[in-house]
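Below: one structure in structure tokens.
For this depiction, one protein chain was excluded, whereas all remaining protein chains were kept in their positions.
For reference, chains read A, B, C, D and E in written order, and residue numbers begin at 1 within each chain.
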Amino acid sequence: MLAVVMPISLAILGIACLLTFIRLVRGPGLPDRIVALDTLNINAIALIMVFGIWLRSALFFEIALLIAVMGFIGTVALTKYLQRGDIIELK
Amino acid sequence: MVMAWLIALPLLAALLLLPVRRHVPFLATPIVVSTPLLGLGLLLSVRSAVFEGRTIAWRQPWLEDIGLSLSLRLDGLAYVFALLVLGIGLLVILYARYYLPRSESTGRFFSLLLLFMAAMLGVVLSSNLLLLAVFWEMTSIVSFLLIGFWSYRSDARKGARMALTVTGGGGLALLAGVLLLGHICGSMELSVVLAQAGTVQRHPLYPVMLSLILLAAFTKSAQFPFSFWLPHAMAAPTPVSAYLHSATMVKAGVFLLARLYPVLDGTNWWFYMVSLTGLATLVLGAGMALLQRDLKGLLAYSTISHLGLITLLFGLDTQLSTVAALFHIINHAVFKASLFMAAGIIDHETGTRDLLQLRGLRRYMPHTALLAIVASLSMAGVPLFNGFLSKEMFFGETLAQGLLGDFNWIIPAAATFAGALTVAYSLRFIYGVFFGGEPDGLPNYPPHEPPRSMKIPVEVLVAICLVVGLFPAYTVGPLLATAALATLGGPLPEYSLSLWHGVNLPLVMSLVSMACGSVLFFLRRNAFHRMQARFAHLNARDAFEAGIDSLARIAGRVTGAFETGSLQGYLAWMLAAMLLIPAVFLSDLDTLAGPVPAIPLDLMTVAGMGLLGLSAIGVVIAHRQRLNALVLLSACGLLVALLFTRFSAPDLALTQVSVEIVTILLLVLALYFLPVDRPDSSSLGRHVRDGCLALGGGTLLAILAYAVMTRPYDAISSFFLANSVEGGGGHNAVNVILVDFRGFDTMGEICVLLVAGLAVQALLKGMRLTAPPAGPKGLPWSTQSHPLLLAILARLMLPLTMLVAVFMLLRGHNLPGGGFVAALITAVALLLQYVASGVLWTEARIALNYRALAGGGILVAGLTGLGSWAFGFPFLTTAFGHFHIPVLGEIELATAMVFDLGVYFTVVGTTLLIVSHLGVRDKRLDGNVNGNAKEGG
Amino acid sequence: MEAVYAGTLGILMACGIYLLLRARTFSVVMGLALISYAVSLFLLGMGRLSTGRPPIIATGAQYADPLPQGLVLTAIVIGFAMTAFAVVLALRSLGITGSDHVDGREAGPARGEPPAAGTPGTPGTDTASGQ
Amino acid sequence: MDLMSPVAEIATCALLLIGSVFTLVGAIGLVRLPDFFMRLHGPTKSTTLGVGGVVLASVVFFSNQGDGLSLHALLVTAFLFLTAPISAHMLAKAAMQQRLPVDPRTRGRLWDAQDRERSEAPAQGAEPASPRDAQGN
Amino acid sequence: MTHSLQPSILLPILLPMFAGGLLVAAPARWGRAQRVLSTAAALLLLPVAACMVGVAATGAILVDHIGNWPAPFGIVLQLDRLGALMLLLTAVLGAAAVVAAGRGDARLGRHFHALFQFQLMGLNGAFLAGDLFNLFVFFEILLIASYALLLHGGGRARIGAGLHYVVLNLAGSAFFLIAIGVLYGLSGTLNMAHMGVRLAGLAPADVPLATAAGVMLMLVFALKAALFPMVFWLPKAYASAAGSAAALFAIMTKVGIYAILRCAALVFDAPDGMLGVFLHDWVWWLALATMAFGALGALAAPNLKSLTCYLVVASVGLLAASVSMQTAQSWAGALYYLLSTTLCTAALFLLADALEPAAPAAPAREPVAVVRGSRLAGLLFLVAAVAAIGLPPLSGFIGKVMVMRSASLPAAAVLWPCILLSSLALLIAVSRTGTRLLWRLPQDHDPERHRACQRIAPDGWKLGCCAFLLACSLALVVGARPLSQYLADTCAQLFDRGAYLRAVLPSGGG
């Protein structure tokens, strides 16, 4: 059963990724693209988790975790740039 | 050994002189004077052997593989030249002692003079062709320094440069020539070479070799058309001219002709090239001499003319002509040296050398006048003086030769004409300087006789002129005979040296030339003024300088066409080379796909790769909207990480994700300052070019990748997989490779990182950038800083992420992770504090010296590696062990983990060093950085 | 799969090279980043592609070639260091020349125009160096 | 899979599907909705939850592999739940700064300058911020 | 190799590394101590390198298996005659440059000494590396350090030229990796000796791939060496560097040449190996073009520093040309010339820095400086110039003659005119620049101008270091005989792959 569900799940996630990518490309605004990037990150996490289940390997968990942590920081940096320009302020 | 000492003596003296002059000045003069004296003594000590016709040889093997050996020979030819070099050198030194003002740096002068003497002796004594070339170039270099001795004078500098360019260039030709000659003969030794005339002249490269050697000789001896440098070398102090341009430097060229005469002579190539060049030089030089205003200029052109005469003699196809040439070499050296010295005296005492200003000096300096007149008469070839004898022989040989067939008469006719010109300019010299009215308008008035000792050298030389002229057979006869014997390398032709041979054709020619010369002299005034008017603007020096300048300009234009200062151009060149040349070699590939079956396609991966490609293309399309491009680039990075995950490289994915974020942080930091993007000014052609390069690069990489991936290989990795656990103590083979098998690479890698950090810190020092006043769309920046929510979360995240970092660090050896990833996590967590709460807040709480941390990391890693030395193992040998601790269980400890810790410290330190510095810059100095930045960029 | 993989590499490389050849420093840096992605993937590919065989030693399984992965790791780190340096250098150049053009000036002089001060190739100007 | 009980398998499958679908919904929302603020809802909520589902599936799956309980994947979800609102918040702020257009049917309005100043005055009176218009449209 | 010898071969890498690490970790207030430490470390390399030459001269190939892993698997460092020679050259340059920098240049910016040490480490590592990827790593170390040193002191010219240099080399590094990747993908190994063995046994169908990768590798080295279409960055970059940094850079191009020699011989089995056609045809013409470019550039060079850069270019051309001839003689000639030109150009860089005023505001047609103590400077310039142009009797001449003699006929017909004409061009250029720089002093007339001139007293330290370098180049002449023997042995060793394999892969390679 899992063998059936897994491809379906992967396919759904893949479609999600594609949709997100469309937003990433289309914009129109910069925040839209950043949201899309953030979402792409999260989708990637899901993909990796499913991939891990598929391979029955727990080795991929850290990648997912790292994408979660790092992706967030990337988003923060980009949004902060949009707002303030200078992402590391003096005070 | 005598020859070695002959060369070494002046060399040593030259080197000794500078310190001696500074510290024991009274010793300087004795050293300078005694050097040529000693040399002469040495020379005399071996005279009997040489005069018996023997060749004294000395050889010290040196660089055999290039044929360079220190081998010297002293035969008759070398003897004569050495005698001239040393004898005239001695007189010039004596002369110069009084000539040079006290204020000049005489130490340097004499040192150079001695150096020149050594080089010249080297030229004449070398028995190795390469060694000869070496000394040859040395004479060029030292003469450059001597000519430019008064370096503050523009004419001296230019004259020196010109001389160096011409004679140095000739020296290069000589180098090529002798290398060829050595190649042909199989040896560079003169003794071998001289015996192989037949081989050489039959060799197909003979003409090339001959031209090169003649080029050298002609440039050195100022033969037409290379004669232009010599008159301008007159900017040298007069003793230098007297030495270099009478007896030594310019004679090196004709010496070379004499030296190689046995191998080179005998072909039409030689006859025509040498004799015609000599003839042209003879006539033109004499003609130009007549037109000179400058006393030394006159002498210089006269020298050119006489050298032409000698060259012509070498080129004639009679044996006797060579003897005549040698004879004239000696004579010319004697009278020309004395004339130069006389000119120097005149210059010295009157302050000018201008023939238009000088007149009537006879009354003021009668002694000098007498000496100069005798010497000039010798130059003119008047009987009783030595010049007459050799000229007589010369006229005789022009008649005896048969080079030009039906046009044979041209040579004697031209010789006679040149003789007439010689007489004319000699008269001009005598009359113009010593007769004809009161010398008013001189810079030093009234002129008077120079000190007695300044005239001694001149007197000696003039005496020689006379003695040789009167009793040639007893004075110069044996010398000439032995020199001729050595030059010809065979039996001597019949000749007799005497003043009177009876009335014959040469005597008639002499008389005709003297008569015509006198007529010419009396007509000169008109001719001179007319010629002056016509050729005043023609100045070889300026033309030469202009030529060199335009050469430099052309060179600049050519290099400038490549070196445009445009990075795009450079990159395009580089990429073109990098892509095209390998592609040429790759085109031999028969089949693209190898035998290994491909992995079946799966839709997800293909889609992912498709997205990756699309994002990359997106980056290109959006590259002018920087943030968009950056977001797409970030997506690329994510997709690459996914691909790594997909293709069994979890460590890579981890690293990729973390590096990606730090890079994005960096780029965003940079983005803040970038000015508004301007429209692309690149032309369509450039876009096409770039597109082609890009496509080429992509295709090449794809082909390489595909071709290799589908081929089988046998990697050494099986060793790593097999030894990872037992040998390296870790289950994560990649990590074990990084910290153990190939830990040395990692060591280097952290050094790179550290240096990058240092470089960034150094670069950012004192950097000030004006921030743009508004964001990407021209919207003003928000005034609100540090959203509370972000600050709180960032603080919460710090311990969490640190925990993750520790986790990654500890498990790296066995599972994906490792020091690098851990360090980046730590760094990013700390950077998040900077982003969320500002620099001051963060640094007040986290007081880490990032630089010290990074440096310490290197030390930790390095010391870990060194630790194994203590146990007698190679660098970076790791050890690990399993320890059982009650309750807690099994713990594995490995030195590789300490190494990893070093990596961790370095990476944390460096990353923070880079990013925080870029973020902080000099805000503390600036004070105002927030939204209200000035216009600028 | 290999063909698609190779093609993707090619696209990344091509895009990277194209960006590298642009006139603005930011584009150049992005180009370098794309090229480094391409090179990383390429190196990974040189150890041949494999699915689900990470080189984490367990019992008797098959593993991907770990060596190229190690190389890629080193290359990524070095690439990161270089990128960081390049970014800062680009900024420094901007700070000094006021332009983010890679040549530090807005438009290159056309052929035949006198070269800008500091261009070697004109004897007599002494401004090319030592500043 | 041999070791897994059918219940666990079904749970895994269900969670996987639910998770994937929510993720997809988030993506659809991102593509479909007309303005930025509306689009922001999708990723923030649906996608986060979707990943949560997938993560749970992973937890169930790996916990039933015979190696004991495997909860670590939960950390991913925890991180996401922690960060997603902040991302959304920051994005919304950025969008306001960027003056992204708001769907005309939206009731209420963004804070304008007066609001901002009124609220700033007591809090940070010291900062001489020039009045800036932070409103979209 | 006995065990006790093994640490020593690492010393040239570890010494600067630890010195660099300490310099970085040390607190900033250690300013003076930093200089002492750095100088001491650099000077210490001299005896170390000399010992290595001594050991290598016996013909032994020392191998260090880092981490005690057997050869094709672990990283191997190897020391042979060539490597030892380059180490010594680096040590000499390093010692001179660090002392020269001690007073002035080091203070122009931050971290000079640490960067310098890492630069030395990278150079030494590159000369010792026996593993292709390790070579890449050391290349990167020396490159990143060179970027920093190039930019040391800042300023518009440096930054502009530095940016170009950096971007070009970054792109070059990517190709380096690609080439390594292909070679690994085909041979499955990274150890250079082992790779050579594996490539020799490659299936014929795969040979074009390996050749293309080898060519790419060589081109990457050619980029570092500044061969023709990749040379345009060099003049400005080096001309803008601080003198002591530039002096050290004199060896940077030679690292490229070294790498070409090493890889061509060891991996690709030169002569007549896989890369025979490439070296023989392509490198040849590119080298001649480089020589021409260098000569033309020298003619047009506006000042001494720039001129020296073109001298470097021209020397690279000559070196590459003699490398491409692939005979033991030509390589020996190349090595001799390499030593000579490196020392001379380094000395000239130092000299240029000491003589040319920091801010040449006045046009060069006007004398800008009255150089006090210029006699020593003049002498040094003369010696350096004569040696650099290749005039007798100094080392450059011997090198050039060695190269010329090693050319056989069809090649010689092109090479000789090129060498001679370029020498002539260099002669003209150097004499122009030298007289303009050292002789155009308004001593005689116009006291006004005299006073208005900027007075520069050349930095005595720099002159001293310059003199040291030139003394070394003179030593090349004096010791030419044993040296040429050593070089002949070196090339024989390079061409004798069997000895390498026995030393590095005693088991014959798994």
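Annotations
In the analysis below, a residue touches a chain if its C-beta (ideal position, glycine included) is under 8 Å from a C-beta of that chain, and two chains touch if they have at least 3 such contacts.
What we mean here is this: contacts and distances are computed from a predicted model.
Protein name for the hidden chain, per its UniProt entry and selected from "Nitrogen regulatory protein P-II", "Molybdenum import ATP-binding protein ModC", "Na(+) H(+) antiporter subunit E" or "ABC transporter permease": "Na(+) H(+) antiporter subunit E". Think of the hidden chain as still there; on subunit B it touches residues 784, 787-789, 791-793, 795, 798-800, 802-804, 806-807, 833, 845-846, 885, 887-891.
For subunit D, the residues in touch with the chain missing from this view are 22, 25, 28-29, 32-35, 37-38, 40-42, 44-46, 48-49, 68, 70-72, 74-75, 81-82, 84-86, 88-89, 92-93, 96, 103, 105-111, 115-116, 119-120, 122-124.
By our rule, only the chains that are shown with their structure count from here on.
Any chain that touches subunit B and also touches subunit C is listed here: A, E.
Steps from subunit A to subunit E, minimised over paths through touching chains, total 2. Touching subunit A and subunit C at once are the following chains: B. Central chain by Cα centroid: E, whose mean Cα position is closest to the mean of all protein Cα atoms. For chain pairs B-D and C-E, the one joined by more C-beta pairs in contact is C-E.
When you average the Cα atoms of each chain and compare centres, the chain farthest from subunit A turns out to be B.
Our note on geometry: subunit D versus subunit E, Cα centroid distance of 57 Å, whole angstroms.
Chain geometry summary: the mean Cα position of subunit C and that of subunit D are 34 Å apart.
Along subunit E, residues 133, 137, 140, 144, 147-148, 151, 154, 163-164, 167, 171, 178, 181-182, 184-185, 190, 235-236, 297, 300 each make contact with two or more other chains.
Looking at subunit C, residues 20, 25, 28, 38, 42, 45-48, 51-52, 54, 56, 67, 74, 78, 81-82, 85, 89-90, 92, 102-103, 120-123 sit in touch with two or more other chains. Contacting chain pairs (ordered by label): A-B, A-C, A-D, B-C, B-D, B-E, C-E. On subunit A, the positions that touch subunit C within their shared complex are 55, 57, 59. Looking at the complex, you find that subunit B touches subunit E at residues 62-63, 65-68, 108, 130, 133-138, 140-141, 144-145, 148, 151-153, 157, 160-161, 164-165, 168-169, 171-173, 175-176, 179, 548, 551-553, 555-556, 558-560, 562-565, 567, 569-571, 573-578, 581-583, 585-591, 594, 701, 704, 707-709, 711, 713-717, 719-720, 723, 727, 740-745, 747-749, 751-752, 754-756, 758-759, 761-763, 765-766, 851-852, 854-856, 858-859, 862, 866, 868-869, 872-878.
Considering their complex, residues 603-604, 607-608, 611, 614-615, 618, 627-628, 630-632, 634-635, 638, 641-642, 645-646, 650, 653-654, 657-658, 660-661, 664-665, 668-669, 671-672, 771-772, 775-776, 781-782, 784-786, 790, 797, 801, 804, 808, 815-817, 821, 825, 828, 831-832, 834-836, 838-841, 915-916, 918-920, 923-924, 929-931 of subunit B touch subunit A.
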